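The complex appears here without one of its protein chains, the remainder shown in place.
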Amino acid sequence: MEELYFLIYLIVFIVGAALGLLYSYSIHLEPFVVKEKINIPILAMAIIGWILALNFNLLNIIPSFILISIGVFLIGFVIDMRPGYGRRETVIGFVVSLFIWLITHI
Amino acid sequence: MRIGDLFNKFATPKRVPRLFALILGLFLIVGFLVPMALNPDQIYPRLEPQVQIEANDPAAPYDRGGEVLHSPGITDSQYPQYEPKLGWITSYVSPLAQFVMSISPYFGTSIYSSPGGLIDEILYYTRGFDTVLESSILMMAFIIASWLSINYTMNRKNEVENIQKDVKIAISESDRVANEISKSNQKAKRKQMRRES
Amino acid sequence: MFNVFIWLIAGIILTIIGTLGTCWGPGVKDPVVRTLNTEVASVGVSLILLCYNHTLALLTMIATSVICTLILLRAISRLEEMGADV
Amino acid sequence: MDFLGFFNITTISIALMIIGSLGMILVKKPLDKVILFSIVDAGFLLAVVSFKYLDVAFAMAILGPISTIIFLMSILKINEIRKKQNEGGPNV
Amino acid sequence: MYNLMADILINVCLAFLFGSLLLGLHRKVMARVQLRPGPPLIQYLLHSLKFFFKESSWPKTISKPFYIAITVILCAIWVTGIIVGPVLKGSLMIIFGIYAVHKIVEHNSGSSSGSPYGKLSCVRAVFSASSELLLFASVALLYLITHTMDIGAIITYQQVHGPLIYKAPLLALMFFMIIVTKAPYSPFSITTGKDIISGFETEHFGFLRGYIMLSESIMWYVLLWLFLTIFFGPISLLWIFIGMIIITIITGFISAITPMLNPNHSVMSQLSIALICAIGTIIPIMI
Amino acid sequence: MPVVPPYVPFEYINMYLPVIYTGLIIGFFSLMAIAMEKRDIHILILTDLVGFAMILIVASVGTDLAESFILPGLVVELAEILAISEILISREMRKIQSKDMNKSLSPMDMTYDMEILTTAPNFIALVLLAFGVFLTGFTGGAVAGGGILLYIFSRKTRGLPVVEIEGISGISGLGWCMWIIGFCIFFLMPQYWLLSLFLAAGGLMLKVATKMGIIGILMREEYGKK
Partner (left out) sequence: MAFGDIVLYINPFHLFMFVTMLVFTFLIAIGRTETQVEAELGTLDDKTKKVDLKEFKARRFLSIICGIATAGAMITGDLYNLTLFMSLIGILNIGIISSVKQVEVLDSVFQYGLIAMMCSLPLFGGAALILGACGTVSLLAIQSIKPTAMMIFGAILMFIGACGESGIAPFFASKAEMFRTPGSPFLLIVHLSSLFIIIRVIEVLLIICT
């Protein structure tokens, strides 16, 4: 039932993305901005999300698919904000979690 | 772009049959290099030419054995299990054909092409579907040709539409002529006026 | 001694002569000439069919080649009558 | 040397066919072609006869005149059309 | 406990959602390459859902049963594609047939609307079908290597002999050309080129358009799935997803930086690629 | 004397290569001529030769099956020439009409001053019909059709009225039905093979003969009397 889990992740991702889009539209009403500062809560969400999605085996207590679902939700939330927002957060979160993944696997 | 021009040339409908002919013709030449040999193990084989007629067999080139309404002829078909009455047609000879058979040994073709005979066996029984298709092709071609000729190329004189069109053409023609006449009249008048002034 | 091969070779020669004549023979710019030249090739093919003892096919071939020629000649005459440039 | 033995049905019919077909290709006038075609046809009829298929020969003998008639009619018509077109364009 | 219906349903949903996201990603990549911000990732998905709730209208000029049936057929064939491909791992020939019917749909949804743009798209569909089918025939050439047309058997073949992309890279290129052709805004997508508005989709409104978009996302998923499964061997679903994302990004780059070709040129260049690749594959097999 | 050999006789194996090479050669020549030719009507004539090449390649197998395959080949050639020449004519008509609406496209009437047209055709047509009915099947149809064609022709050129097209196509439809019923009986109830044989042979004969007759009717304008 690998497909079922992937379906759940996808749906969670899409819901997260939609919520992120709505949220960012309610926050940022101005037109596209090229330079934006890093938003700390969003950054936290991105880092947590990416860590949960990539390093789910660190937490053995909770079933992994729940962790991944939460992680994917957060990733979706950050990645799919309005164009121009949430890019840097995503990249930072991905790099951090990749770093952790590499440490734990090597 | 040379290659673009070449591609455009391929896409001209008038060139396509010629291109096809060229490719096919060149490919046929390859056939001379391919080793070709007839596989002797064919279905529906026949005797070598002129053997039956030299033996004065009245049903000459198409005699495939069998006795009328008693025993089937010999037919080497692909799927004998699907053909419970295989070979019966080959052995059947109609009474008229039997009469012809009795008078001359040189009428074999017509004897065996009248009902009962090799071609009937193959065309109607063992490979019946081919015949259906073949004559459907003929029928479709006739439908196309006759539709075109009845509706377009034939009987053009009598059609109401054509007559109407002819009348219209005649009217426009006369209009045109009248126009031309009036134009030339005006021209002439202008010329005359110029000359007079 | 009756030899089928003589006839076969004659048929082959006729077919090839007829084909060459139809393709690049003298005066083939006239479509009528070209159509009539195909008859030579058709006789050659008929001869080959005869050598194979395909006599029913031969009968049909004779009948259809006449009809084909008729159709072609009709098309030619009709087109020339219209003054079409094809 | 038996020269008369050379004139058997095989050689005559093949000669008829080949001479006829060569002539048919070399001659340019359609009406002449029809005449030469009947020579080819005669050769072919001989061939069929020497193969001893009487009924095929019979069918050919009947279909021969038909083809000749058809050729003649078409060629006459086309000649007529060409004559008219040379005079003053089509359908004048 | 194996339930076929549930399996099909899950796979269809998966294909639809992921396919839509991929097409959204494709658009995003194109936009970024062209230095635009681009729409959000889920834009394509939102579009296709949106159309189901919009009012449908029928043009006066349509050819009635076809105008409606063709979108349903489009949907049905790609759902069949899901069943034959990811679910049952059936015969590649059927997917070949499905692809042919897809070309038919492009053709007929263009012509059945009566719009001149649809008509042009219809003619172009015939143009493009003549070369795309030959490209798709790469799956037939696979038969010469693997001696099977069954996707499951091809996977087991690759388990034994290693991925086919090493063995037949030119075939993979041919198949990749099909994917490029089907990518939006690609140089070969002459049927939906912007010079003819939206091509065959121009006159389909409301839920009919929704069906078309839904099936297109499923089609994108199926094509990528096929490419990865046939040429990269037995890989897990996670890697298939990652591969799909990578391929989508590559096609996005290609679509962003190339102009659309003239129909004749598109057909002939596809044909040239098909010819070269086919010959390059057959000759090593013969030797 | 064996009636059917187990294998193809040696002579046919010897004849195979010459004939198939002839087929390839004439196919090559005619296709090259087509590739060089520019005018449409000439290409139509040359495709006739391509058909001959096909017949030779099929015939070279030299079995009964090959013979029964020649017949469809011939028919396909005939049918396609008929349909395509008609398309060519209609295309040219439309082209001319679009250029010049004023042009008359009706065929010209001709007066044939040939005695053979008044005397011979009736007899020949009768003989051909009888022979065709005796042969039955496709061959018989072609022969009888030739007779009908000639008959219609001669009547037309003499300016006499001919039967209407509807009547002939009605007979053709009847032949078609007979023939299909014959086939159904073959496959459903093989014990009645004799009946189905006669139905099929007779039906096909009627069908083909009337088709040939229709050609004659189609051409009644071209060779009509003034």
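Going in written order, the chains are labelled A, B, C, D, E and F, and every chain counts its residues from 1.
In the analysis below, a residue touches a chain if its C-beta (ideal position, glycine included) is under 8 Å from a C-beta of that chain, and two chains touch if they have at least 3 such contacts.
This one's a predicted model, so the numbers in the text were calculated from it and none came from an experiment.
Asker: Touch partners of the unshown chain, restricted to the chains that are shown, please.
Answerer: B, E, F
Asker: One chain is left out of this view; which of E:His107, E:Lys167, E:Lys182 or E:His204 touches it in the full complex?
Answerer: Final answer for the missing-chain contact: E:His107.
Asker: Of the residues in chain E, which ones touch the absent chain?
Answerer: 60-67, 69, 73, 80, 90-91, 93-94, 96-97, 100-101, 103-104, 107-108, 111-116, 119, 122-123, 125-127, 129-131, 133-134, 137, 140, 143-144, 147, 149, 264, 267-268, 270-271
Asker: Counting contacts across the full complex, list the positions on chain F that touch the omitted chain.
Answerer: With respect to the unshown chain, the touching residues of chain F are 16, 20, 23, 27, 31, 34, 40, 43-44, 47, 50-51, 53-54, 57-58, 60-61, 65-66, 69, 72-73, 76-77, 79-81, 83-84, 86-88, 90-91, 94-95, 98, 186-187.
Asker: Over the whole complex, note the residues of chain B touching the chain we left out.
Answerer: Contacting residues on chain B, toward the hidden partner: 10-17, 19-21, 23-24, 27, 30-31, 34-43, 77-79, 82-83, 125-130, 133-134, 136-137, 140-141, 143-144, 147-148, 151.
Note that only the chains that are shown with their structure count from here on.
Asker: Starting at chain A, how many touch steps does it take at minimum to reach chain F?
Answerer: 3
Asker: Which chains are shared contacts of chain B and chain E?
Answerer: Output, common partners of chain B and chain E: nil, no chain qualifies.
Asker: Quick one: name the chains whose C-beta contact count is the highest of any pair.
Answerer: So the pair of chains linked by the most contacts is B-F.
Asker: Which chain's mean C-alpha position is nearest the mean C-alpha position of the whole protein set?
Answerer: B
Asker: Name the chain whose C-alpha centroid is farthest from the C-alpha centroid of chain E.
Answerer: That would be chain D.
Asker: Quick check for the class: compute each chain's Cα centroid; which one is farthest from the centroid of chain C?
Answerer: Farthest chain from chain C, going by C-alpha centroids: A.
Asker: Centre to centre, by mean C-alpha position, how many angstrom separate chain C and chain D?
Answerer: 11
Asker: Could you give the separation in Å between the centres of chain B and chain C, each centre being the mean of its C-alpha atoms?
Answerer: 15
Asker: Measuring centre to centre with CA averages, how many angstrom lie between chain D and chain E?
Answerer: Once rounded, the distance between the two centres reads 61 Å.
Asker: Residues of chain E that touch two or more other chains: which are they?
Answerer: Residues of chain E never touch two or more of the other chains.
Asker: Residue numbers in chain B touching 2 or more other chains?
Answerer: Chain B, residues with two or more chain partners: 46, 49-50, 61, 108-110, 113, 119, 153.
Asker: Report the complete set of touching chain pairs.
Answerer: According to the stated criterion, the contacting chain pairs are A-E, B-C, B-D, B-E, B-F, C-D, C-F, D-F.
Asker: Give the list of chain D residues in touch with chain B in this complex.
Answerer: It comes out as residues 51-56.
Asker: Where on chain B is chain C touching in the complex?
Answerer: Against chain C, the touching part of chain B is residues 46, 49-50, 54, 61-62, 108-109, 112-113, 119, 153.
Asker: Using the touch definition from the top, list the residues of chain C that touch chain F in their complex.
Answerer: Listed in rising order, the residues are 4-5, 8-9, 12, 15-16, 19-20, 22-24, 28, 31, 34-35, 38, 41-42, 45, 48-49, 51-52, 54, 56-57, 59-61, 63-64, 66-68, 70-72, 74-79, 81-84, 86.
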